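Yeah, one chain of the complex is gone here, protein chain that is, but the others are all in their spots.
Order of writing sets the labels: A and B. Residues in every chain begin at 1.
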Amino acid sequence: MWQYTLKRLLQGVITVWFIATATFLAMHSVPGDPISGERAATEAIRANLAARYGLDKPLGEQYVIYIGNFLKGDFGISFTQQNRQVNDIIREHFPVSATLGILAVLFAALGGVLWGALTAIYRNRLPDTIIMFLVILGISVPSFVFAALGQLALVNINNFFGVSILPVAGWGTVSHMIVPALVLGMGTMAYLTRLMRSSMLEIIHSDYVRTAKAKGLPAERIFLKHQLRNAILPVVTVLGPAIAAITTGGFVVELVFAIPGLGRYFVQAVQQLDYTVIMGTTVFYGSFLVFMVILVDLLYGWIDPRVRVQ
Amino acid sequence: MSAPLLEVQNLHVEFDTYGGTVRAVRGVDFKVEAGRTLAIVGESGCGKSVTVQAMMGLIPMPPGRIMQGSAKLRGVEILGRKTIEGREVRGAEIGMIFQDPMSSLNPTMTIGDQIAEPLIVHRGYSRSKAWARALELLKLVRIPEAEKRAKQYPFEFSGGMLQRAMIAMAISCKPTVLIADEPTTALDVTIQAQILDLLKDLQNETGMALILITHDLGVVARMADDVAVMYAGQIVESGSVDDVFYRSSHPYTLGLKLAMPNNDPGRHDTLQPIEGSPPDLFSPPVGCAYAARCPHSMRVCEARSPEQFDVAPRHYSRCWLHHAQSPHRADGLFLGGGNE
Partner (left out) sequence: MSDLSSSSSVTLSADDFAPLPHRDDIHGINRPSRSYWQDAWRRLKSNRRALFSLWLIIGLLAFALIGPFLWQVDPSRQDIDQISQAPGADRSAEIVPEYTAWDGSVQPGFESDATGLRIGADANSQSVRLIWDAVPGANALRLYRNIFPIDGELAFGLPIAEFTSVEAGFYEDRLDLRPDTYYYTLVSLDQDMNLSAQYQELAVDVRRVITLDEVRERELVAPDVELALGDEVKLSFHPFGTDYLGRDILARLMSGARVSLFIGIVAPFLFVLLGVAYGSTAGFIGGKVDQVMMRIADFVVALPFLLFMILFQVVFGIGPGESGILPMLVALILLSWPATARLVRGQILQIRQEAYVSASRLLGAKNYYLVLRHMIPNTLGVILVTLTFAVPSAIFTEAFLSFIGMGVAPPTASWGSMSNEGLATMLTHPHELIFPAIFISLTVLAFNLLGDGLRDALDSRMRSLE
């Protein structure tokens, strides 16, 4: 298991290096130099940047400087905001995105497992039909539509009751987080519900559940000890991609709900073509996702003895 | 002759499928006595597994349905009931083991926990007491290094070892009946013999009745006291192992025997397969289900389903050839002659 962990971490480091390099190359294949373009920053920033990144030097040297800075954990400074460090931006805004993301992942995973198990047990009966209809909708509706509809619903609910039940936008208190997290997790929850349902159906008809019944175990015990644990395994394997989907989905949810997270900042930087912020946040997000996937793999190894023991 | 420990009467089971309703079991009767072994023999899809699973309440309903019939343990109805006389039927009164031990055990639970589980649930043992008993059971089924093995998961066991663990689990609550549904089909031949010996020994020690479901006549000859031959959802012939084997009185039994390899050095005849395939149980034939494949079929066989005839005391056959008016009745083909 330790060897496996180490191997996965090493793979992760190589992947992050690859992401950093690909980002660097992508950014430097912009025709002309990004700073002297028409969207150029002020003279002061330009001088600062040129000195910092050695923009007059050949590409190879720039790459070495870039990787060096990256290894030191320095993502550079903003193009559009003078003297603003990308590190500071990440430090300030990422916790907000992370809080929202964790809530959404929790909501999606718990909801997916719960609804999936429920629909499998009530297969082809009313609860199954209703939930699976909603799931098909959930898979087909883009995250920004959920976000917009969520906000629209909030406005109407607040108007209907004449008081603000939950805030429509912004960040700060728990009440600000509820609806954005629900909205953000919705699509992933629908996907996980579907996965959990088919996994659960397979297990309901498995030989070992029949054995458990032949042993005369009560239904609750069969459900908890024999069905649920095994049915969750495939759900855990897709948590990595699910976290990635929720992270990028966070961009639009933060935008719609005016949440000061890194996602919204990233989208704004993209719209303003703030190259260093884009590069920094891309590499940061990329590394984050790579290590989340590794974390999920390790978690899977921990709950599946077949992986753990070997 | 003791009273039957378990008696099944007129059991009918159906399944709803997309293609229509399958009449998988169509009026099955059998009895098992304590300490004896009944083998239910038949080819794939004849309903032998469905019969015992229906009795154990293991058939998913829907799509399955028990139409009628009864199953009595010591005279008490168990169909549709979870407990009788305060004891759980499944797992405590009747233990069961299955064909494929690899898929029949929970892959994410240790062997020890799975064996201890019925003890905790049915006997109210503490976890440590149940675990200690699980180790004893593992030793009883001759698994070496029981302490270490109990902590392992199914994927770390071989097929034969897993089947031993399954047996340990099934007998943990000292059942009065043990059902073994093709227990050796998925195993190597050498392992098969070991598992069968183990079952025999355990039966001798505990005096439990054994219902052995198999399609292997060799296993039947080795293990069974009584035999029931199933075809297309019905028992076509039943009796003691000697009666059924040496005085076969149903053409299907005879066909099975002729299709079986024999290592008798004096015999040189080729194997004779039974031609054709079993009838479609979506719409079972009106008459005898075997009529289409039977070399002795008569007009009545297509028109009427055969009744159960007494061939000899405790030896029954469902074949019109045994009808009092049948002209072929005494031709000796089935009654003790013609084979072996």
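The rule we apply is simple: a contact is a pair of C-beta atoms (placed from the backbone, for glycine too) under 8 Å apart; a residue touches a chain by one contact, two chains touch by 3 or more.
Predicted, not measured: the structure shown is a model, and the values here were computed from it.
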Listed residues B:21, B:194 or B:326, member touching the removed chain: B:326
Residue of A:136, A:165, A:224 or A:303 touching the missing chain in the full complex: A:136
Hidden partner chain, touching residue among B:4, B:27 or B:95: B:27
Hidden partner interface residues of chain B, rising order: 9-10, 27, 29, 275-277, 280, 291-293, 296-304, 307-311, 316, 320, 322-328
In chain A, positions touching the absent partner: 15, 18-19, 22-23, 26-27, 29-30, 136-137, 139-145, 148, 151-152, 155, 197-198, 201-202, 244, 248, 251-252, 255-256, 267, 270-271, 273, 275, 278, 282, 285-286, 289-290
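The rule is short, and it goes like this: only the chains that are shown with their structure count from here on.
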Gap in Å, rounded to a whole number, between the CA centres of chain B and chain A: 54
Contact footprint of chain A on chain B as seen in their complex: 56-58, 60, 82, 88-92, 95-96, 98, 100, 103-109, 117-118, 121-122, 153, 155-156, 166, 169-170
Touching residues (chain side chain A, partner chain B) in the complex: 205-208, 210-218, 221, 225-226, 229-230, 233, 303-306, 309
